[in-house]
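Note that one protein chain of the assembly has been removed; the remaining protein chains are unaltered in position.
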Amino acid sequence: MDQKFEPKIIGFLCNWCSYAGADLAGSSKMEVKPSLSVIRVMCSSRINSNLVLASLLWGADGVLVAGCHPGDCHYEQGNYYARRRFALLKKVTEILNLEPDRLQLSWISASEGKRYSEVVNKFTEDIAKAGPNPIAQNPKL
Amino acid sequence: MNGQIGVYVCECGPNIKDRIDIDKVLEDISSLENVKVAKRFPLLCSNDGKKFLEEEIAKEELTHLVVAACSPREHEQTFMTVCKQAGLNPYLFQLINIREQCAWMIPDKEQATAKAIQYIRAGIQRVAFHRPLEPKEIDSIPDVCVIGGGISGLETSLSLAGKDRRVYLVEKTDSLGGMAGKLSKLLPYQGSELSSVEAKIKQAQDNANIEIFTSSEVSDVRGFLGNFDITISSHGESSEARKIQAGAVVVTTGFGLYDPGNDSQYGLGQIDNVITALEFEEMLGKDKLLLKSGKPPKSVALIHCIGRKELGYCSKVCCLYSIKFAHRIKDMSSDMDVTELYMDLCLPHKSDQAYFDEAKEKGIRFIRSGEDVLVKNKGTQIEVEYDRDGQKDSITVDMVVLAPAMVPSEGTTALAEMLNIPLDKTGFFKEIHEILDPISTPIEGVYIAGCAVGPRNIPESIVQSQAASGKILSSLIPGKKIKPEVKVSEIREDFCTGCQTCLSICFYGAISYDPIKDVSVVNEVICRGCGSCVGSCPSGAIRSKHFTYPQLYREVLEALR
Amino acid sequence: MNSTQKDDKSEGKAGKILPAEDGITSTIITFLKKSLEEKQLEAVMMPSKIPNTEAWTWLLLQDESLLASCNPLPPVMTVQGGKALSNVTKHGDLHEKVAAVMRPCEVQAAVELLKLKQIDLDNIYLISVDCPGAMPLQDYMADPEKTTKAFEEAFSTWGENESVRPVCQICHQFSLPLPQQSAPSDNSPPKNEGKFPAADLHIGLIGGDGTNVFLIPATAKGKELLDKLDLSAEDSMANWESKVEEIRERKFNKRKAADAEWQAKTEGVDNLAAVFDDCINCHNCKSACPVCYCQQCYFDSQLLQFSPESYLGRAEKRGALRFPLDTLLFHVGRMSHMALSCVSCGACEDACPMSIPVGQVFTMMGNKTQDYFAYTPGLDRNEPLPLQIFKEDEFGEVETPREGAEAPAEETEKNV
Partner (left out) sequence: MEESNVLVVGAGVSGMKASLMLAEAGVHVDLIEKDSLIGGQTIKFEEVYPNMECATCMVSPIQQDVLQNGNIDVHLLSEIEHVAGKAGQFKIKIHKKARYVSLVNCIGCGACYEPCPVSVDNTFEEGLCQQKAIAVACAGALPNVPAIDPEHCLRLNGKDKTCKACQEACMFDAIDYTEKDETLDIEAGSILVATGFDLFDVNKLPQYGYGKFPNVYSAMEFERLYAQNGPTQGELTLRKEKDLKAIGIIHCVGRKEMGYCSAVCCMYSAKFAHFLKHKVPEAKIFEFYTDLCIPGKSHQKFYEATREKGVDFIACEDVRVDSQKDNLQILYTDGNGKESTVDADMVILSPAMIPGKDTEQLSKILGIDCDQRGFFNSQNEQLAPVATKKEGIFVIGCAEGPKDIPDSIAQAEASVGITLSQSR
């Protein structure tokens, strides 16, 4: 594995809380690792295994799904459904040991710029420790 | 596609210029397929910038626009307006956030530049899959159906009815006025409740634009904001159901009162001269306080919070009307001995405490009695046992008045099911957002006001009724069409298998099932575009406009390059 | 969401014992004939052998005479019964009373499809039959006679049998289905906690030594049918029950072992990839799967078709890109779509031209995910599908915790 491995992480952020939190991190000039590529969606409940799994199997070193804290969802219940779907996918990858630790679900509110930077930087560190996603290496996939 | 995409990078003064090597960015992307031009500009959100973009769109005959600048939350609207003015569909545009989420959070210029390039490439990929979206316009009916003819329903109807807006006021009982009509005096101050309510009833009856249905109930509601089909059926078996159309529905069905039950600790129905607040109001109405024996009482105990423990909430108004009772008793005969037994005094309005202080000055006794009050027979009198900070104590009186908690009015559950709106754990109607939107429900065009939503006093109920009117008057304007959300979900019939998973998930009831085609259908007027349904659909039959799979996948793939 | 209303009778503790003088099959056929003759049923749907061939198929028959060629327990499962029934009733119920005689896993599939609005059971009597398992389709095609013999052997002994399909060897739902056990640690099979059983009527064969058939009403509907046929009785089912318990115990432990084995075999990217090495992307497993109900599969759709550049890009990163493409995305994706509804019927494995043990892998995945969500597919008609509901406070373990805080969901009482 090359020395300075820069993880490629996909981050699905909900428009109302997490994306706003990311903006706040930026406007507060907090340092956030460039590893994460933000993809904005209206609500975390837009996200399902079709998107997360594809990202993982196409070589993402990590996938982050982020939304409003439970109870804060701009659409009232979206993040509860998102959590159930994520729980299932996470379980499936755990059972197959298909890089489950590369999938993460975090609640980040619009005022949590600090938390956003912490979540992203921590996730990046963990992934960096874990190394590149072996799936991305495997020519059979 | 052979599109002509224009890419414009905003220097944003030093903010982007100093932290991102814009020339490198331009060099990288200008070579990309479908990119017609790639340029930089000092400040695109400035008037010069907007003018510049507008000219570029025309000059370069752009089919798509990509702007790399600040967060969409800052200026997406700004640039979409520019597109409109330049005659380009504003949804064929993508704003790339290279300031907040790039320049400002990545100190290393090289890294920041690389990130910017990646985001812009993704944007170029994505925008190629954008579809032009046109705002829809739907006709709407301004008329309103108000369910419940209490003070809230009356207030709502009166503030809504007008030359170009009919109101259908449906009341279950045979008369208007509701609970407030049963009260003897305003609280806390002078002026007769009755007269004010009667005045409103009169106004409603005289208003040609208000059609009143007493002894009637709404038996069926279909449709959506601006277009409800409603059936009103009268109790009298003779008369047939009446079908009306309305643009909105306001639920003002009020409340019921907690029944302590006959064998309860309060001795209601067991012990003479133990009565409920409502019965007491009737006495006050007649200005006669009499015991069963026909003699006037010498002492009265008013017990607060009946049922609070069981129900788990405070009914907000009991403390104050109990104090009102005490005042009235003292006004009738100042030598009468009056005691109030309360758990915690709830005096949340600015004038409440003064009213309470006056009561104390009049010599009314207040005892913090805790939850466990026991009412017992004591010869011709009544003994009330209570627990005062751990010490048992008791008083003996001639009359006991119970202040029962407010509970949801009967029929609430059935009505909620008919309207497809939720109830909360207390059984009252649930606001769509308890803090920000206390009048609305998940079903757009269906509003809730007054004690149907929870315990409230009269002014609060009136405020809520006026608020419901505000909601309707600002959204359902005669002759004006409704403009629903544009970025909504859309179901592709050829994919849909009719499993109706999306129906069970949509919080706003925007999805219905078409049994003939055996597919689910999104009502774009109701859909708010969250995309929950899209996430729930395994076959990908639902497309969330502007956040489609192809669009998101292009971003993913670009990130993984 | 839906409240789990319990049916009056949850488990067939009592029922009717039919003596099977001239064989079990004909006893069952006679019972169905009787129901048709007495117009308690208008039609019967069950497997039948096409005359002068070895082919098995489903018949929706009204003409009693055709019953002769039918068999409630064919040696193979050519088409999953739930799927067959869905074909018939996808667009509304049959307006006449019809009995569908199927294997328990087929009944479970039917109920799962009911929840997915792909089937209508209003006028259907679901009749399940104790199932010794089915033979691998390949074996049967290779040598029908031998395979049929082997099946009859399994059928008569109900003992360990290596010749039935692997998923059948470890199937603990071979009789009246029971709820998924929610505590995977516990190694004893679950007891039925009075959930609404999948079938209306169950035909017990186990413990009858081939001389007795047990008619066990499982729902009010099933009971009513027996009443109308004057077959209501309170005969003890003790024999059947005890034997079923015993077999269930055995098979359940086998299943646990197999689950562990398959988890090990699929552990990690390389192992998992190896299992699906031979996949030719024909998607037969999907087509044969009863609970893969989508008419247009996401993984066949153009949503997953990209520009040549992007494929080149992927090839570049990996050094090579395998075609058929995204085999794992398809299989793991399919798991995440339907594992919670998988009834371990093995139809997929039978359908695989490359003999990939797809049925066994999915069974393992089904068992484990269903444990996690404490959900049993196709058992309780009132039990909502796990992905259509939520609790405000659950699955905290999958969230990154808020520093110095308990799971946010616990923050306060919320009304829903």
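Chains here go by letter, A, B and C, matching the order in which they are written, and residues are numbered from 1 within each.
What we mean here is this: a residue touches a chain if its C-beta (ideal position, glycine included) is under 8 Å from a C-beta of that chain, and two chains touch if they have at least 3 such contacts.
The structure displayed is predicted, hence computed values, not measured ones.
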item	value
Residue, one of A:27, A:97, A:121 or A:137, that touches the chain absent here	A:27
Which residue of B:160, B:201 or B:510 touches the chain not shown here	B:160
Absent-chain contact - pick from B:352, B:398 or B:558	B:352
Hidden partner chain, touching residue among B:14, B:87 or B:294	B:14
Contacting the left-out chain in the complete assembly, out of B:129, B:313 or B:513	B:313
For subunit B, the residues touching the chain missing from this view	12-15, 43, 45-47, 70, 73-74, 77, 159-160, 162-165, 186-187, 189, 191, 196, 308, 312-316, 344-354, 357, 368, 388-391, 424-426, 428, 431, 434-439, 454-455, 458-460, 462-471, 473-475, 477, 480
Footprint left on subunit A by the chain that the document does not show	16-17, 20, 24, 27-29, 68-69, 71-72, 74, 109-115
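Simple rule for what comes next: only the chains that are shown with their structure count from here on.
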item	value
Chain at maximum distance from subunit B, centres defined as averaged CA atoms	C
Pair joined by the larger number of C-beta contacts - A-B, B-C	A-B
Intercentroid distance (Cα basis), subunit C paired with subunit A, Å	35
For subunit A paired with subunit B, centre-to-centre distance based on mean C-alpha positions, whole Å	32
Length of the line joining the C-alpha centres of subunit B and subunit C, rounded to whole Å	45
Where subunit B touches two or more other chains at once, by residue number	505, 536, 538, 540, 549, 553, 557, 560
Set of subunit C residues in contact with two or more other chains	298, 317, 337, 387, 389, 416
Interfacial residue positions of subunit B with respect to subunit A in the complex	71-73, 97, 99-108, 111-112, 114-115, 118-119, 122, 432-433, 442, 487, 505, 507, 528-532, 534-536, 538, 540, 544, 547, 549, 552-553, 555-560
Residue ranges of subunit C in contact with subunit B within the complex	1, 90-91, 116-118, 293-298, 301, 303, 306, 310, 313, 317, 337-338, 384-385, 387-389, 413, 415-416
Subunit C contact footprint on subunit A (complex, rising order)	49-50, 53-54, 57-59, 69-71, 77, 80-81, 83-93, 95-99, 104-107, 115, 118-119, 134-141
